[in-house]
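Note that this complex is displayed minus one protein chain, with the remaining chains in position.
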Amino acid sequence: MLKFLAKFGKLDRRIVFALLLVSILVPLLFNIKPRFYVDSATKGIYDYVDQIKPNGRPLLVSFDYDPQVAAELDPMARAVLRHCFARGVKVVGMSLAPQGDAIGEGIITQVAREYDKKLGRDYCYFGFRPGGTIIMLQLGVNVKKALPLDYYQTPYDSLPMMKNIHNYDDIAMVLSLAGSTYPVSWMIFAGTKFGVKIGAGQTAVMAPDNYPFLQTKQFIGQLGGMKGGAEYEQLIVDAGYYNTPDVASKAMGAIAYSHLLIILLIILGNIGYFISKKIEQKK
Amino acid sequence: MSTNIWVWIAALLSLAIFSYLYKDNPAFKFAEHLFTGLSVGYFIVLYWNNYTLPYIVTPLKNHQWITLIPMAIGMMYLFRFIPKLNHLILIPIAVSLGFWNGMSIPVTFEADVLKQIQGTMINTSMLSNIWDPQKGLMVGLLVMVGVISTITYFYFSREHKGPLKVTANIGIWFVMIGFGATFGYTVMARVSLLIARMQFLFTDWIHLIK
Amino acid sequence: MRLKIYALLLAMAAALPCLAAPPGPEATMAAVTVAPPSDIKAADTPNDAGNAITVTWQASPDEAQKLIEGYEVLRSETPDGEFIKVGYVPYGFTSFDDQDVPANSQDYFYQVKAVGRESQALSLVSVSARSVEQWFNTMRINALISCILFTMIVMIFIGRAKSGQSLFIRRIAGLSEVEEAVGRATEMGRPILYVPGLSGISDVATIAALNILGQVAKKTAEYGTPLLVPNRDPVVFTVAQEIVKEAYNEIGRPDAYNHDSVFYLTDSQMGFASGVDGIMTREKPATNFFMGMFWAESLILAETGAATGAIQIAGTDSISQLPFFITACDYTLIGEELYAASAYLSREPMLLGTLKGQDWSKAVIVMLLIVGLAISLISPGVRQIILQMLKVG
Partner (left out) sequence: MKRQIPLIIVLTLGIFFFIQFFVPSQISTNIYQTTLQWTIVISAFAIVLAIGSLVNHHMLKIKRRKPHWWNSIVTLVALVVMALLGIFGRVKGLEPLGNLFHTLFLYVQAPMDSAMFAILAFYMASAAYRAFRARSQEAALLLISGFIVMLGVIPFGSMLWSKIPDIAEWIMMVPNMAAKRGILFGIGLGMTATSLKIILGIERSWLGGGGK
């Protein structure tokens, strides 16, 4: 018996891999959804977006992420855009990540269609702008310089909603969605330098880094990973801005069970470890 | 089953990558090399469209000859191939080093040091509600202890013994708690990505998930 | 200023419900003409390149009755000349930055028009204002002072180091193992893998990583151990190649330097990870160094390395990735330790001097925190003063 338990101390990594796969596939295939609760960082963004004046200063959404993290960030992007469009808040979209270019276009047009919003009047999309921090800084000096042409090669001046938008003072908030440190750069180069409100949408891995900045209010809020997305979906559904929960909420089932598995593995691992230590001591 | 050949290619390549989890194998080797090649090709295109064209070709077309200066500096990279002038490669390097280091000093100092000192200071609202688990005075003090002890861990120019040893250890405890939390919090992110791949394989490729 | 506006914004948010309320007595009042905003002030916008004038005013008294929709800001070159509209702000705001005025050129006069539902009301003309470019951003005075202080502290200790004063540095786990790690690789006849992070040269962490690479390369040159340095950033790649080559020259083994040992892999993060995975499983390096800036790929690299049984020494200032290096690597340099590494390895007095300077600055910070704590417990007033001192633009 003890010897058997001791084995759990040293499972082959491949077995661990296999178990994880099962723990994810089963809930996905049988579609199990749990309930979850909203944390304050998510609420921070939601509440701020919820008080932006309709048809007032636009929200700048920067799709600073690559396909590999799209799974986590797409849902939150959709949720926030739905929130804005449902409330009649204008949106300016752009991307600092080369591969974010197409991602942003896909999402923003899809959601805009849901609420039949007009390009150029209710929202704009400028696509990928090379230079990262360079662009963040230019936006503070001259938005038109930083975004001369939109994604569809329309010149800045022929976009009705962009007139009277000169710099960060004319933007309600910058929401940077990224799997990297882009939001922090936004915070430093746009927030610290020009004093615009910054919101972060981060992969769950990056999110914890930003707690210091959340507490100092350098970020007004943050959406962390699939959970953040799911929470925002829940919020807009509860508020009646959107009808049904989306992909993020679905994925939470698989997430729950895989976590459970890892927790069990850790427990078993420690049991095994201590038993084998005892056995050695006997010898 | 999908009838789109491209979906099949995507699926098989994904599996080739996953196969590495079992062990290194020809399929993975192929995928890996294909991946490297394609991604470099892709980035050549990106650099071409987003750097070379707008920042070099267009200005020159518009007779903005000033662009020749950075070009000349950039060219010096290519002296790598001329042994006699090899050392000139240090000049473009020096330019980027000088620029980035210069501008990073005040910005870093402001964001990583000053702002953080402000954030660590006890604020008056804390005095009103002492035991609040989020922003009470006690929490403020705890954060203060954590921050200070962590800082002492990074004290290099003195042997960690005596009181310094104690504080440094407390610091490490905070650090470990922090890291554990981050790790635990991150599992979700990674699993989410795997879920997305599974959704692709079992929705777009083999239609199993509705 | 901005704070004030924000406060007003919040006030508006709070006021929104009454907006929604059914038309009460106000509705009838709406017929009467609204009162204009009062006390119009125009002045150069501070701390800018001098192409803006800030106009401020006292809100029209009718705003309270929700009769005002917003304010039009008008500009003229003469007090009695023709005023043209230069901007509009919704009610709740009492200031506007006129962004398109030439710097240091001429005086302008402003009027603010309160726009009501049915009527409008024009204010008196402001005193003249001229936009001037500033040569110092007063919001940043604190940053400047603290940077200078820090530089001075560092300089003092560099000076001391120059004068030959010996400086102690505590043992840093991971760096003290570099020597033996290289030795081990040599005995096993296996190469050493050094990844200088995935970020560009603009990242100070990368620069630190390159400094360490210089030291490691010298050791591999001495032992004649093959070195593999895959790169993701083109500029970093060229620098890394220089550093390694020079290190071999300095040790006097230019013959041992293999031009192909420092190479560019790909710019794609995951492409890079898969490539390095391949190298680790096929070349079987005895020691892996992961130094500099890393993102998600950190655990991919570290776990593969752990599976191949290599000794792994990591170091990064990316707080989000440290946990993974800690769990999967034998030694991990945490944050500042990465920046201390090149001093630690080279033992160059001047580098050690800067390290001493950093330590003293840390001491200052700790002092500041403790004093700040003590004071804010005694009197919040003084605390405000301290926060002012720390205020940043």
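Note that the chains are named A, B and C in the order they appear, and that numbering of residues resets to 1 at the start of each chain.
Convention: contacts are C-beta pairs under 8 Å (C-beta built on N, C-alpha and C of every residue); 3 or more make two chains touch, one makes a residue touch a chain.
Bear in mind the structure is a predicted one, so any value in this text is a computation, not a measurement.
S.K.: For the chain that was dropped from the view, give me its touching partners among the shown chains.
M.R.: Displayed chains contacted by the hidden chain, ordered by label: A, B, C.
S.K.: Identify the residue among C:223, C:324 or C:344 that touches the chain left out of the display.
M.R.: Of the candidates C:223, C:324 or C:344, C:324 is in touch with the missing chain.
S.K.: Using the touch definition from the top, which of A:44, A:208 or A:229 touches the missing chain?
M.R.: Residue touching the absent chain, from the options given: A:208.
S.K.: Using the document's definition of touch, tell me which of C:56, C:211, C:225 or C:308 contacts the absent chain.
M.R.: Answer from the full complex: C:211 touches the omitted chain.
S.K.: List every residue of chain C that touches the chain not included in the displayed model.
M.R.: 47-51, 103, 133-137, 140, 143-144, 147, 150-151, 154, 158, 200, 204-205, 207-208, 210-211, 213-215, 231, 234-235, 237-239, 241-243, 245-247, 249-250, 260, 262-266, 268, 270-271, 273-274, 282, 296, 299-300, 302-303, 306, 317, 319, 322-324, 326-328, 334-336, 338-340, 342, 346, 348, 350-351, 354-355, 357-358, 361-362, 365
S.K.: I need the residue numbers on chain B that touch the omitted chain, in ascending order.
M.R.: Chain B touches the missing chain through residues 6-7, 9-11, 13-14, 17-18, 20-21, 29-42, 44-45, 47-49, 51-52, 55-56, 66-67, 69-71, 73-78, 80, 87, 90-109, 111-113, 116, 119-120, 133-134, 139, 142-151, 153-154, 171-188, 190-191, 193-194, 196-197, 200.
S.K.: Going by the touch rule given at the top, which residues of chain A touch the chain that is not shown?
M.R.: Looking at chain A, the ones touching the missing chain are residues 11, 13, 16-17, 19-21, 24, 34-37, 39-40, 66-71, 99, 130-131, 134, 137-138, 141, 208-209, 211-212, 215, 227, 255-256, 258-263, 265-266, 269-270, 273-274.
Methods note: only the chains that are shown with their structure count from here on.
S.K.: Chain adjacency by touch: line, ring, star, complete or other shape?
M.R.: Per interface graph, the chains form a complete graph.
S.K.: Which of the chain pairs holds the record for C-beta pairs in contact?
M.R.: Highest contact count belongs to chains B-C.
S.K.: Rounded to a whole Å, what is the gap between the Cα centroids of chain A and chain B?
M.R.: Centre separation, chain A to chain B: 16 Å.
S.K.: On a C-alpha centroid basis, what's the spacing between chain B and chain C, in Å?
M.R.: One centre to the other, that is 13 Å.
S.K.: Just how far, in Å, is the C-alpha centre of chain C from the one of chain A?
M.R.: 21
S.K.: Please output the residue numbers of chain C that touch at least 2 other chains, ranges allowed.
M.R.: Residues 202, 270, 319-320, 392 of chain C each touch two or more of the other chains.
S.K.: Tell me, which residues of chain B touch at least two other chains?
M.R.: 43, 110, 115, 118, 182, 186
S.K.: Show which residues of chain B lie in contact with chain C when the two form their complex.
M.R.: 17, 20, 24, 28-29, 31-32, 35-36, 38-40, 42-43, 77, 80, 89-90, 93, 96-97, 100-101, 104-106, 108-110, 113-115, 117-118, 120-124, 127, 141, 144, 147-148, 151-152, 154-160, 175, 179-180, 182-183, 186
S.K.: Which of the residues in chain B end up touching chain A in this complex?
M.R.: Spelled out, the residues of chain B in touch with chain A are 21-22, 43, 46, 50-51, 54, 107, 110-111, 115-116, 118-119, 178, 181-182, 185-199, 202, 208-210.
S.K.: Help me check something: in the complex, which residues belonging to chain C touch chain A?
M.R.: Touching chain A: residues 2, 9-10, 12-13, 16, 49, 87-88, 90, 97, 99-100, 202, 269-270, 295-296, 307, 318-320, 392-393 of chain C.
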